[in-house]
Structure formats: structure tokens, C-alpha cells
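Starting off with a structure, shown below.
Removed from the display is one protein chain of the complex; every other protein chain stays in position.
And now, chain A:
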Amino acid sequence: MTFTAPDIAWGALSPVLIVLAAGVLGVLVEAFVPDRVRRPVQLVLTFGALVGSIIAVAALWSGVRSSGGRDVLEGSLLVDGPTLVLQGALGVLTLLALLVVADRTATGEDAFAPSAASVPGSEYEDLARRKGITQTEVYPLLLLATGGMMILPATGDLLTLFVALEVLSLPLYLLTGMARRRRLLSQEAALKYFLLGAFASALLIFGVALLYGYAGSLRYSDIAAAVATPSALDPLLLVGAVLLLVGLLFKVGAVPFHAWTPDVYQGAPTPITGFMAACTKIAAFGALLRVYYTVFPSLQWDLDVVLWTVAIATMVLGTVVALVQTDVKRLLAYSSIAHAGFVLTGVIALDDAGISAVLFYLLAYGVATIGAFGIVWLVRERSVSAASDDDESDEALRASVLGEATHLSQWAGLGRTSPVLAGAFALFLLSFAGIPLTAGFIGKFAVFSAAVEGGAWPLALVGVLSSAAAAFFYVRIIVLMYFTSPAHESAPDAPGAVEAGAPTAGADVALTTDDGAGAVATLVAAPAPTTTTTVVPSEGLAAVAIGVCALVTVVLGVFPTPVLDLISDVARFLP
């Protein structure tokens, strides 16, 4: 028996290969490069890999646009228009996220534990701190996750889909547990994410098995052909399809598979939260689009009821629960759940307009998300006792600046102390809310009109209504930042300040302990009055990222046509 080596089109794989190779290289760098230069080397490597990947996408673009794409590795991967759009978007967004991840701010500390493997509070942690051991494994992990994300929407068979899902998930579990501050909270979140992620993966692989049982093949095109033949609809097929969708819906954080989102978003290091919220969602929605559009289109009547239920529940629950959040990271988490629902309405549309609408929406949402979490990363608590407010030297900052000030009451009056930062945050919130002249509006308009075109107008109606309701809690933060006095000026009782700004806050206080796991609640109890809120100056990288995100949000809102054209030009899946 002879073995025929498959003919591999390396060129078409280059965007993924560059990122994954750099990730592997990063692991070696971590092991062998001396301490002092390790961070710069990792940074340059990661940055270079992402830029190289974006360039590779650009190089492939015109070929794919004219040919419509091709399959690689015997059909395991499909390099077509949506793949390239998603890989390009992932490259750009990861690059922006990297800038936030790499920023050590004026305090000289990044968001990650110097030695994440040490047990919190252990002697080893102490020892590592005294020896000044600083690990930089976050960069290769970031690259490996990105590589998995880039594969996920490009997969051509179910097994590759599963492998890609694991490749992107495992580094994310680790990254979630690596926060420098509130380490227990972070590790708890990582464990939850891992357990629930494993559960979801199990459901997905179960679905894969059932589908294989039905169709006798793992290849999308074969399953699609088997589904389309007018045989009796097998429960095997339906259950398998639902399980497969559920595995992907878990990743996008759709209700009822959303429960992990707030806890994980809150516990993870803030720059990672931004990365995760933006990029995981893009990758998973890309895969969902491909599966729904190319594998199950003939099951539309049966699966619609699933997706409609999930979409409506997601939009309503995400919006309603976000209304009563008091923690800015949890609030953004619920808002991201609601956004998953909005994107789903575009997926359900099941036409070409739906594809480009979803892709545009994901881009608009991703940019605003990374920007918003970048800002959350810079807004810190500062202990009052350790240093006086006017002492701005680096040492003083290092000594007094604590973790992120995530309680909403701590954001009161930010519009007056840091107008530019608060303005950028307000812009991102307006984009989330879908106010015209921001990217979010065009995105919402695109998905809702695609849904209406596709006959799903009740979904669009629910979407419009819940985004109108969602505007309230976004506006509430803007009100808080601009129209409310800082908590420490008005009253020592922090929640009181929120109450003045928002009528719903009364419910918040009682809910803080109820919302999320009990263990989390004890760790994130309302801040002690011994801290004030301060904005630490960025090293420059995060500021660049936030600036670019704000710019893109406005530009995509005012002149969306070039990008919409670019996307709709290639927004067709290979069969």
C-alpha cells in the first residue's frame, strides 16, 4: 500500500500558518530567551505574526474574489470570501487587543500574574515575586488562540471544526486564569469556563457523532447532500444538528448557554476579556454562519424554531439583566450576550445580505468591545492612604494604584476628571446602543433589514425594541460619567451615588450579592471608601488601540460603504 502525500496549498493556509508557527516559536522563546529581552522579543514576534497574517489575507484576497475560493487539505479547510473576511477581522482585532494586552501603563505592571502557575498566597508566589520572575506566556497563548479562531470559520468538516474549537478554547481557559489582581476570582472564572466549555464540547462532539451516523461522512458537503435528499427526516439528524448548534451557541454566549459569560468576563484579566469578547464571538459566529448556510439550509424550517427561540431569549435576557448590573465588566458581559442575539437575527435571515450584515456587525461590535475593555483596564482604584493625589511620579502610582475600578459608582464623574477617555467610552456605548453615525447603527440596521428581507420581521421587531431598551443602560453610564458627582465627593456610601444617577440602582444594591456566584460576590463586594478612582496613563499602546477603535467606530458609522462593499463583494460560501 502506497501513501500518497496530499497536495497542500500552503499559500492559501498562510494566514493561519503564520500565526500558529509564531505561537510555537513563542513557546520556544519563553523557554530559551533570557529574562531581560524576553518581553520585547515576544512582542515583536506576536506583532509581526499578526501583521504578516493580515498581509497574507490581503494577498489572497483578489484571487479568492475572482475564483470564489478553494478547498485545502482535501476539503478540510475552505478558503473562501467569508473565511478571508473573518481571518482579516480576527487579525486586526487581535492586533488591537494585543496593544491593550501589552500595555503596562504608567504603573509598570501588565494585567497578568508574573508567575501564573503559582498558587495564590503560597510561598512559591512570594519567592517568585522576590526573585522578580516574570513570565510572558500570554503572547504565545494569544497567538495559539487566534490560530484556532482563524481555523474555526474555515473548516470544511466536523472533525476539523471540533479540533479548531479546542485549539482556540484551551489557551483561552488559561488566559482567563492569569489575572494579576484578584487571582482567586480569576482562577475560579477559568475553572468555570473550562468545565462548562468541556461540557459544551462534549455536546458538540456528540452532535458530530450523530451526524456522522446519519450521513456517513464528516464533510459538510456530504452531509448537506444527505440532508437535502428527500428521505424521512431522522431524529438522529435533528438531534445531531441541534447539538452541533448548541456547541457553537455556547461559544457566542447565547441564552440559555450564556451562564458562563458574566463570571468569566468579570474574572478574566480585562485586556483578555476584550480579546475574548470580540474575537471568540467572531470566530464562533463565522462557524455558525457556515454550518447554518452550507450544511443545514434544507433543515431551515426545523432549525428556525431553535434559533428563533434562542435569539429572542438572548436579546431579551441580555438586555433586561444588563439593566440592573452594578459592575461595569458584568454589564458589558450582558451587553455582549444581547449583541449575540442581534447577530443571530442576521444569521437566521439565511441570504447573502445576512452574511455580509453579520460580518459587518461583528467587526463593528468587536472594535467597540476592545476599545471599551481597554478603557476599563485604565480606570483603576487608588488607595487614598498610600499616596496623595498630586504626587504623580511613577513610584507613587505603583505604590497606590490597585486593580480596575469596576463598580459603576466608581465611574461617577469620570467625564469631568478625564473627559477624553470618558468621551471615547461614551462613543463605544453609543455604538453598542446603535445610535446613528456610529458603526453599531449601521451594523444593527444591516442585520435587522437582512432579517426583514429574510421574512423574520418579528425578530427584527424584538431586536429593535430590545436595543431601544438597551440604550437605557448605556445612557445610564453616560449620565453617570457626566451628570453625577464622583462618589467620594458626594457621599462615602458608594452605591448611593449610583442611585442618584439611575432609578434602577435601588435594585442593584440588593442584587449584587445575588448576581453571579456567591464566591464571586464576596471577592467583589462594593469598594471600601479608602480608595478613589483614578485613570492611570497608558504606556501608549493601549491609548493607540483605544484611539484606533474610536476612529474606526466613527468612520464605519459615517462612511460604511467601502467596507460594506468589500465584504458583500466576497460574502458567499463555497458550497
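Here, contacts are C-beta pairs under 8 Å (C-beta built on N, C-alpha and C of every residue); 3 or more make two chains touch, one makes a residue touch a chain; residues count from 1.
Methods note: contacts and distances are computed from a predicted model.
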One chain of this complex is not shown here; going by its UniProt record, which of these names is it: "Macrolide ABC transporter ATP-binding protein", "4Fe-4S ferredoxin", "NADH-quinone oxidoreductase subunit L" or "TIGR00659 family protein"? "NADH-quinone oxidoreductase subunit L"
Which residue, A:73, A:196 or A:402, contacts the hidden chain when the whole complex is considered? A:196
Touch as defined at the start, partner being the missing chain; which of A:238, A:402 or A:555 qualifies? A:238
Check the options A:41, A:73, A:209 or A:320 and report the residue that touches the missing chain. A:320
Identified contact with the non-displayed chain, of A:166, A:222, A:352 or A:539: A:352
Which residue numbers on chain A touch the omitted chain? 188, 191-192, 195-196, 199-200, 203, 233, 235, 238-239, 242-243, 246, 250, 255-257, 259-260, 302-303, 305-306, 309-310, 316-317, 320-321, 323-324, 352-353, 356, 360, 435-437, 442, 445-446, 448-450, 452-453, 457, 460-461, 464-465, 468, 471-472, 475, 479, 482-484, 500, 503-504, 507, 511, 514-515, 517-519, 560-561, 564-565, 567-568
